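Okay, so here's the structure we're looking at.
A single protein chain has been omitted; all remaining protein chains appear in their positions.
Chain nomenclature is as follows: A and B, assigned in order of appearance, with residue numbering initiated at 1 for each chain independently.
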Amino acid sequence: MSSTLVGSSVAGDPGSLQRTKPRYGEKVIKGILVMAAGVSVLTTFGIVLSILIPSIEFFSEVPIQDFLFGTEWTPLFADGEFGVVPLVTGTLVITGIAIVIAIPFGLGAAVYLSEFASPRVRKTVKPTLEVLAGIPTVVFGFFALEFLTQVVLVKIWPDIDIFNALSAGLIMGVMIIPTIASLSEDAMSAVPSGMRDGSYALGSSKRQTAMFVVIPAALSGIVAAFVLGISRAIGETMIVTIAAGLQPNLSFNPLEGMQTMTSYIAAAGSGDLSTGSIEYKSIFAVGLLLFIITFFMNTISIGLVRKFRQVYQ
Amino acid sequence: MSTDTELTDIVGGLQSKGTPVRDRIFMWALLVTLFIAISTLLVLIAYVTIKGWPRLDPKLWQNMPSIRRPENAGAQSAIMGTLWVISLTALFALPTGILAALYLEEFSHPDSKFQRFVEVNIQNLAAVPSIVYGILGLAVFARAMALGQTVITASLTLALLILPVLIISTREALRAVPRNIRDGSLALGATEWQTAWKQTLPAATPGIATGIILSLSRAIGEAAPLLLLGAVTFITFNPTGPLSGYTTLPIQIYNWTKDSREEFQILAAATIVLLLVILLLMNFTAIWIRNKTQKRW
Partner (left out) sequence: MTTPNQPGIRLAVSAPGMAEASILDSDIDKTEVFRLDDVTVRYGDYRAIRNVSLEVYKNEITAFIGPSGCGKSTLLRSFNRMNDLIPGARVEGTMTYHGTDLYGPKVDPIEVRRRIGMVFQKPNVFPKSIYDNIAYGPKVNGIKGKMDDLVEESLTKAALWDEVKDDLKKSAYALSGGQQQRLVIARCIAVRPEVILMDEPCASLDPIATAKIEDLMKELAVDYTIVIVTHNMQQAARVSDRTAFFTAEVDADEVRHGNLVEVGSTNAMFTNPRDPRTEDYISGRFG
């Protein structure tokens, strides 16, 4: 049975366990990998710096309190006003409409998929929701303006503005349903089945189990989904740019057009502004506010998900 | 669905005290929410298809955009622009994303401070609004690096935009490869890199491919950051290289949507159909790969 295979192994000094050849390649590769992972860190720094520097210049010309509390946003006037309040209220109105749609629908879909649907149904419905999530926002914007406003909403409110917050908000709600549904469903699926069994054993129905056991147990994960969905809505650009109009409007009437923080950035940024002008810098000031708000919400959401995972894993 | 009734049947003579009306209503309410979400999708697809139908002709991809003659206008420059931008985006994003995921999943110590920092950072970046990436591209690539409003500026920006999603999905695919494949390789005297490159990565290919397709399809449909990066300029030529001006399909749709003439609305709808067909094909491919390989281990 003895053969060349074994021979060569024993021929070498079995006591020497040192490296036969230096592995410089491994070190180089590891360095490259660390650099690849570092790109994301650089991106964050890039975002913060590229927003912060022009913003600081902006706030040396426009006092920060005028920016935060001013109610006039007229950057293109000769003596422009830079009060961001109308953009913030525009964002809030549209986001508010969106979450009124997205939270019940997203959560309902999640409860159905997690607690009621058969595996076969789930296998069809989940990809459909993914397709919905994959629709480009420019397409949703077109649909909001052309179909929802001009075909549906005008019939209900004949004097509705062509550009209005309502249609943008409704379609944005549809857009974030998949986000909320899939993250909430993840959270509910992570609830141990023992908890459900315990509830069924006490004679509870599926509805009671879902409402009084599963949803409370998955609550922090579900809230994380809501927060992330809201953050998505605040940061969404194309739907509002196309369907809600580009007029800053300090109003809470959803039938009127209004501008949001994102649609201001998009509109001002797509013009050919010179680098040093105050209008150019105002893009970054609004961007800073947007970044701070969404960053804050994302951090809350990530923290909630982490907390949730610690409980169930 | 029928668990309640089955239960009462088994119990036999015990008639259910009051039918579970609330349970029925609850279930139907859930179904309706799902139905509305999905039917919105169907209405959207039907609407753009019907509206865009008259212009779903070869002129759509053979001709260039035109302001004066909408009946002959096409989206060729946008199609070619999308091809250019997405190819370069893939070129930048795929190696970076896959190598970063390999590092985080296979090499880095899971409790190290760098790892934790990078992870939180990536999760945050994944949720940063896309318009903010546009601001980054405008300030850094277009102006500070003086790349201008070109294909390469757009590609670099979109690459950074999809990187977090790409890293997260690649890591999930790597994590799904069983630990004992790695052990088997290492026990044969393979190095960590040999194990990662020759065993773990190939075994994770289907999952990684799914993630690549989905993140690239996101880049294809993305419009907001490109608004800041010069894509809105009226472009009637195909890009000639990375430093060429460009437009893309979503931006062309946006431009036509802004024009109130009905012909352009129809053209926008036709272009949306084209874009959706591309994206749905990519989506189905991804889902198909995933279903085909789901139960491998």
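Going forward, a contact is a pair of C-beta atoms (placed from the backbone, for glycine too) under 8 Å apart; a residue touches a chain by one contact, two chains touch by 3 or more.
Owing to the predicted nature of the structure, the values given are computational and were not obtained by experimental measurement.
For the chain that is not shown, the touched chains among those present are A, B, taking the whole complex. Although one chain is not drawn, the whole complex shows that of B:Gln199, B:Gln265 or B:Asn283 it is B:Gln199 that touches it.
Which of B:Leu83, B:Val120 or B:Leu186 touches the hidden chain is settled by the complete complex: it is B:Leu186. Within the entire complex, the positions of chain A that touch the omitted partner chain are 1-6, 8-10, 14-21. Residues of chain B in contact with the chain left out of this view: 109-111, 178, 180-181, 183-191, 194, 198-199, 202-203, 296.
Basically, only the chains that are shown with their structure count from here on.
A straight line joining the Cα centres of chain A and chain B is 13 Å long. Here chain B touches chain A in the complex through residues 1, 3-4, 20, 22-23, 26-27, 29-34, 36-38, 40-41, 43-44, 47-48, 51, 95-97, 99-100, 102-104, 107-108, 117-118, 120-125, 127-136, 138-140, 143-144, 160, 163-164, 167, 191-193, 214, 217-218, 220-224, 227-228, 232, 250-251, 253-254, 257-258, 265, 268-269, 272, 275-276, 279-280, 283, 287, 291, going by the rule given at the top.
Contacts from chain A toward chain B in the complex involve residues 23, 25-26, 29-30, 32-34, 36-41, 43-44, 46-47, 50-51, 54, 104-105, 108-109, 111-113, 116, 123, 125, 127-132, 134-143, 145-147, 174, 177-178, 181, 205-208, 210-211, 228, 231-232, 234-238, 241-242, 262, 265-266, 269-270, 275, 283-284, 287, 290-291, 294-295, 298-299, 301-302.
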